[in-house]
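Below: one structure, written as structure tokens.
Here the complex is missing one protein chain, while the rest keep their positions.
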Amino acid sequence: MKARAILGALALFFLSCGGGPPRAPFEVIVEDYPNDAGRSAIVKWEHFAGNGVKAYKIMRGTTPDNMREISQISVEIPATRDKYVPPDTTDFVGKFGYYLVLEGEKEPFTAHLVRVTPETEDSLRKIGKRIEKIETEIKGYNEGVKKTIIAYGNFYKLYLDNVKETELIPVEGYSLTEEAGVPRIVPNGRTPITFVAVKKPAEEIRFIHSGERMAELTPDIEGFCKKYGEQVRGVILEDSVRVLVNKVELEYSDEDSLCPDSTYYYKIVSVGINRKESESEPVSIKPIDDAPTPLPSLYALLDTVTNDLFLNWKTQDEDIQKYVIYISTAGDLEHRKGRKLLEVAGSWAYGYPAVVRLEGLGASLEDSIIYVASLDTSGQVAYTELSTIVPTHFDSMPPLPEGLVVDDLENDNGKKLVLRWEPPTVYLGYRVRDPISEAKKLVPKSVDISSLDYYLVTEGESRKIVEFENPNDVPEGAKKIYWLQTPTLREGDKELVVLYDLYANSARKPGYAMLRLDDGEPVVDEDGDGSYIFSGVPIGKHKLTVDFLDENRRVFENPEAHVEMEVNVTADNPEVPIEYPSVYLEVARTSDLEETNIMMFDRVRFLPGMLREYTDPVDTTKEEFKYAVLAWDPSGGISATPIIGPVRRVPNVYHTGKTTVLIATIIFVLAALTMISSAKKGKHLYIRPIAGINHVDEAIGRATEMGRPILYVLGLSTISDIATLAGLTILSRVAKKAAEYQTRLIVPCYNPIVMTIAKETVRSACADAGRPDMFKERDIFFVTQSQFAYAAAVNGIMLREKTATNFYMGMFFAESLLLTETGSAAGSIQIAGTDAITQLPFFITTCDYTLIGEEFYAASAYLSQNRIQIGTLKAQDVLKAIMMVLIIIGGICATAGIWRFVNIFHIQV
Amino acid sequence: MHLSPSIGVWVAVFLTLCVLSFLYKDNPFYKFAEHLVVGVSVGYGMVLWYTQGILPKFITPFFKEGKYIYIVPAILGIMITMQLVRKYAWLARFPMAFLLGASSGIGLPRTMQAGVIKQLEATMVPMGFSRLQYIWNIVIFVGVLSVLIYFFFSKEHKGVFGGIANIGIWYLMIGFGATFGYTVMARLSLFIGRVLFIIQTALGIQVAG
Partner (left out) sequence: MFLKRQLPLLITLVCGIIWGVQYFIPHPASEAVYSFYTDWGLVIGLFASILGFVSIIRLHYMKVRHHAKNWQFSVVTLSAMPVMIVAAILTGTESGGAFMWLYNYVEVPIEATMFSLLAFYIASAAYRAFRARSAQAAALLVAAAIVMLGRVPVGAQISFWSHLFPGTSIPQIASWILNVPNMAAKRAINLGVGLGMMMVSLKIILGIERTYLGGQE
């Protein structure tokens, strides 16, 4: 048995370890991290998908000999697991004969693609290898591949079926009509023609006409390859050698761990699927403390009411120690004439707006020029542009939050207040991109107009289609048009990535976005991650509609929750980012309930304009407050809401979000009490038999017959764990039986408190059985609180005491298999009970009987045959029945879209 | 091959081999390692009991910070240790009652929320035949219901009821098999880790390249 086990394990070991080590990573370089204090660096290297590497380790040290691992990156092992593997995209290119010639001394080689002709075949055979298959996706397993080589190459597989003799050129603004049976080109300003075909010079045609189906990408055919081709990731040569030719750049940012001006060495270790490793040569860097980036967009506003100067800029670098604000005069481009006004610590997080308010200075500064210098930790400086100070005015009133309400925050411990306003709003943007996978198939609808006299005339950057009836009028360089391709591309169209952002206050219980393209089916974005992709979108203009849904999947009624946008999908992959309002909101608060001038309130927090809620943590000890919200726009416009309040913060006594739990618990307790009382009244309650429980007596009897002791393991958890308590309850029954049969019971314990209880339990069980002398205190003892030391000790006990019966009742972890295997090797009968789902499979396969989860808890009721205990068991059944009904109703509701019911069970604490 | 100069590594190797010898059969080397690890781990536990337990959690608050209220749990703790003295062992019931009552009270609503309601919510998903995920949702739905029926204690497993419970057993077995298989490979890598430790760290034989 042992031998088999050893062999089996060794077999598994070698299965996962077979093969040679992977290749070391290529082209490892390390660069200084930009805009930092010299404490970070970026390491980059190249990875070829399918090269058998599952992870890369990044090592760093101050000398090349003394490096240690600082991080690890896993790479996707292509197409082995959960992802859909597209249909076979390899291809036989035998008919056209391509050879691969590798150049270079060692990997990575440079790969050259050569198409063979009968004359060149012999000499090519000497220097290269014939390509048998090309792969546009690398699969995780090798179809008979004997070896893998890595080379740089940029090859495309071309689909040339639909390319005519002539090149296709895009021109916009024309479409095709048929007039009296004759196609005519009409400029209509609406429908762009994607391509026109013109006659090309002979050499260019030859390339296409020769029927080659693979090409190495060069700049002059780059557009063509990308339009009609698919990138090759690997080729398989005639001797079943795979060459990987497509690389991915990987990088790792080592942040905040270096000292500037010290030299560091890095190397990358590739970890293969078989766990073997190889490493690159070390590279070194001295990180540089970069000078700060000049700050863009400094706003300087003068609050004409309070005379406060209000400055706002966007932080850029991470290592700014302080900002110094200077007042200067116009024309001070060298930033020399500034008079220092104030120094501020650089405490804002990177990328956040910095806001500074200088009180009362404003009046003297009107018409001044201001600039801000940022100093980093090593004293390097950068400056903003010179800005004029703009006085605020109430002429243009930026929009204020509608429906502003200030409340005590619900369900909290009384420290916070919350400001909420309307309306729920959707912000939209989009990005057009080429589809990620899938071969591009062009299905052009084209019309042959070679019999007509249309020419493509190029004027500078633009192209026009002109009809020349007289061939002599055709200008130089104009090309005759042979056919037109109308623009609706079918498959292989673009993907539209919709970017959305939903803002609503939490009292509205917001949910999801529902998107709809043109007149298609509306779709709810279930994962709510802010983006949704529409595939197969033809080129042209489309209508995108997005609705904001609440948690019951109903659309919010206000107009901002329903947004329509015209999306222009064109070949050049446009991007329209989400546009947020440029208004800033400022929350003002006071605890002085007599104050009526908003400008005298404390300015608590600055918020971007798209938020709809703010939770104020209120760090003071006062209890009542008044609030107002100001809106600023960058041109100086300011407006303010009326004062709201006073609002008092209140510690809440009941958490409304937990109502479902409360009701469920009450139902639970009522069900239990009802069944218990009907049990007490003497009603007979049926319980079905369970295998493991019935054999307990039998197991104890066996131990008695053999004259060997019983081992009872209570598990490896504390007394607060319900599983341990259930184990103790069963121990009580087992101990009683064992005392009756006069069999020795050994209970090694993992936890001292559990040991204490176990002792008392066994003692009183022996007394109940009428045999108090059977209680042996030394047989119930504490072993150790260390998992495997405990397992080792218990194994020792099993073997030395030769226990006939082993009980495992409680909470177990990884050591479960160690215990049960040793027990079964010793020939004991074993009964286990646990709720540890991860260990149940091991118990089931190694023990004679196992109590699974709830059966384990039911066991104490069974073994006692006590009416009340059985009553609780029935109560559990009642509740299970209720749960099953709820699941059925819930499933029906979810399928039918009735989310109100399902949301009852959604608890937000 | 480059033998490690560290004596600690060789001690570790020796003890590793002692434990591995258990695979062959129980022997004095294994017994030695077993008793040693019990002693060392209890000793370690004792030290940590002081440095991370009693010192920061009781001695410092009580004696140094003057939080005299800590006398109450101290008294309760002493009551529990009265277990050692037969005559006063019954005193241990009071701290036990507090510990168990409180932990049961804490556990009940939390188990209801996380163990029951959350699981119920997760099962209420759309089903149908329009999307692949919806078809699988039907399979999950059937599985959950049939396993719950298997665990029903009030009715015997006969007839239609027994048939459904039988389906539940299939689900259980497949589920356990999956967990078993999933854990196997994780365990295996641990073993490989030990072997590599011996080969690479102690003996200095580079297995990679």
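Letters A and B name the chains as they come in the text, with residue numbers starting at 1 for each one.
Note that contacts are C-beta pairs under 8 Å (C-beta built on N, C-alpha and C of every residue); 3 or more make two chains touch, one makes a residue touch a chain.
As the structure is a computational prediction, the values presented were derived from the model and not from experiment.
Visitor: Of A:Asp254, A:Glu586 or A:Asp835, which sits in contact with the chain we cannot see?
Guide: A:Asp835
Visitor: Write the list of chain B residues that the hidden chain touches.
Guide: 8-9, 11-13, 15-16, 18-20, 22-23, 31-49, 51, 53-54, 57-58, 70, 72-74, 76-78, 80-81, 83-84, 89-90, 92-112, 115-116, 119-120, 122-123, 136, 139-145, 147-148, 151, 168-185, 187-188, 190-191, 193-194
Visitor: I need the residue numbers on chain A that touch the omitted chain, in ascending order.
Guide: Touch set of chain A with respect to the missing chain: 1-2, 4-6, 8-9, 12, 15-16, 77, 79-82, 84-88, 139-142, 273-274, 411-414, 651-655, 658, 661-662, 665, 668-669, 672, 676, 718-719, 722, 725-726, 728-729, 731-732, 749, 751-753, 755-757, 759-761, 763-764, 767-768, 778, 781-789, 791-792, 800, 814-815, 817-818, 821, 824, 835, 837, 841-842, 844-846, 852-854, 856-858, 860, 868-869, 872, 875-876, 879-880, 883.
The rule we apply is simple: only the chains that are shown with their structure count from here on.
Visitor: From the mean C-alpha coordinate of chain A to that of chain B, what's the distance rounded to whole Å?
Guide: So the centroids are 28 Å from each other.
Visitor: Would you pull the chain A residues touching chain B in the complex into a rising list?
Guide: 2, 5-6, 9, 12-13, 16-17, 21, 275-279, 658, 660-662, 664-665, 668, 685-688, 690, 719-720, 722, 725, 753, 756-757, 759-760, 783-786, 788-789, 792-793, 795-796, 799-800, 814, 837-838, 840-842, 844-845, 852-855, 858, 873-874, 876-877, 880-881, 883-884, 886-888, 890-891, 893-895, 897, 901-902, 905-907, 909
Visitor: Would you tell me which residues of chain B are touching chain A in their complex?
Guide: Against chain A, chain B makes touches at 19, 22-24, 26, 31, 33-34, 37-38, 40-42, 44-45, 80, 83, 89, 92, 96, 99-100, 103, 107-109, 112-113, 116-118, 120-121, 123-128, 141, 144-145, 148-149, 151-157, 172, 176-177, 179-180, 183, 185, 187-188, 191-192, 195, 207-209.
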